[in-house]
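The structure's right below; bear with me while I get my questions together.
Note that one protein chain is taken out, while the other chains of the complex remain in position.
Letters A, B and C mark the chains in the order given here, with residues in each chain numbered from 1 onward.
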């Protein structure tokens, strides 16, 4: 899969001169959605299919500060996949230096908030994710 | 009406050391919603009544920079009210010094996106706004 | 100059289903900085040259709502330029439909907060802006 590129915006910095740490959680979402779109399962497609995929867990390890106008390259990988749970791992680089490592855990719900068995109910989506699993 | 108080957060500053100018637009929304709640017409109530009130115009004049940990006092007034349009004016102060003056223009739509005649269809809401009009 | 492209992010939407209006102010900054970079005067260069260019005025007219995953094309033009003031105009399009028109006014200060005469003190920068003025 193609890495995702995020250019740090001026409004994403804070008075400590660096990218505010909360924004990396947003970069993760950008990269995650980009990955899903590359797989043919963008959030708009998921919404049409009535799949909701909330974040249930986030962890983020900040290795090195970044700032405007750094360009961050984000590599997303499927770390773990089951019928009911997805764990994605993110590695963020600025000029080949690792600046941040993080992970997000997701479940899959239908529109009424009930858990979905992804493997059984959306085998195409499940396969697409399985194919890029480590 | 009671003024609205917003304490500038660290994440609202940028590397120029000041509150990022985009955040004042959010402070306006906070103060506007607080005003509506004081009138008994919070956004949750408006949603229950199927009134959508999008922003159609914003203007903002930045007089003096602010930063963390400034406390901004925001006074909202109804500048103009008609059956189909509302203009609100905002004055923001830090320790009695005017730091920002702004305005927002709103229309009123029903859930299908059709314009509402507020005076005819929601006379209570219209009266509440009229009462605090200059 | 090349237009700026902003893809609306999921986190930029709100529960009304649309891009939150405050984010357009950020898109303006993105497009403005991109223009400055195209002219060879990115914010990092300006900071090296000890030029601070605060926003003193914003106006924004929302024509049509946008949402994730809309792609917004932003055209920035120099509307007015003097030795001490710059007004930029922004036109935002989604698939050739105008969704937002806005403007920002800027002054130029040195590091101690004193106004700069751009034409005299930074003639190269002034010329670059003048060249793309209407």
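The rule is simple: a residue touches a chain if its C-beta (ideal position, glycine included) is under 8 Å from a C-beta of that chain, and two chains touch if they have at least 3 such contacts.
Quantities reported herein were computed from a predicted structural model and do not represent experimental measurements.
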{"item": "Residue among A:57, A:97 or A:130 touching the omitted chain", "value": "A:57"}
{"item": "Residue ranges of subunit B at the interface with the undisplayed chain", "value": "9-11, 26, 29-30, 33, 37, 42-44, 68-69"}
{"item": "Touching residues on subunit C - with respect to the absent chain", "value": "10-11, 13-15, 17-18, 20, 22, 67-68"}
{"item": "Positions on subunit A contacted by the hidden chain, ascending", "value": "16, 18, 21-23, 25-26, 29, 52, 54-62, 65"}
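FYI, only the chains that are shown with their structure count from here on.
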{"item": "Whole-Å gap between the CA centroids of subunit A and subunit C", "value": "29"}
{"item": "Where subunit A and subunit B are represented by their mean Cα positions, the distance between them in whole Å", "value": "34"}
{"item": "Touching two or more other chains - residues of subunit B", "value": "18, 22"}
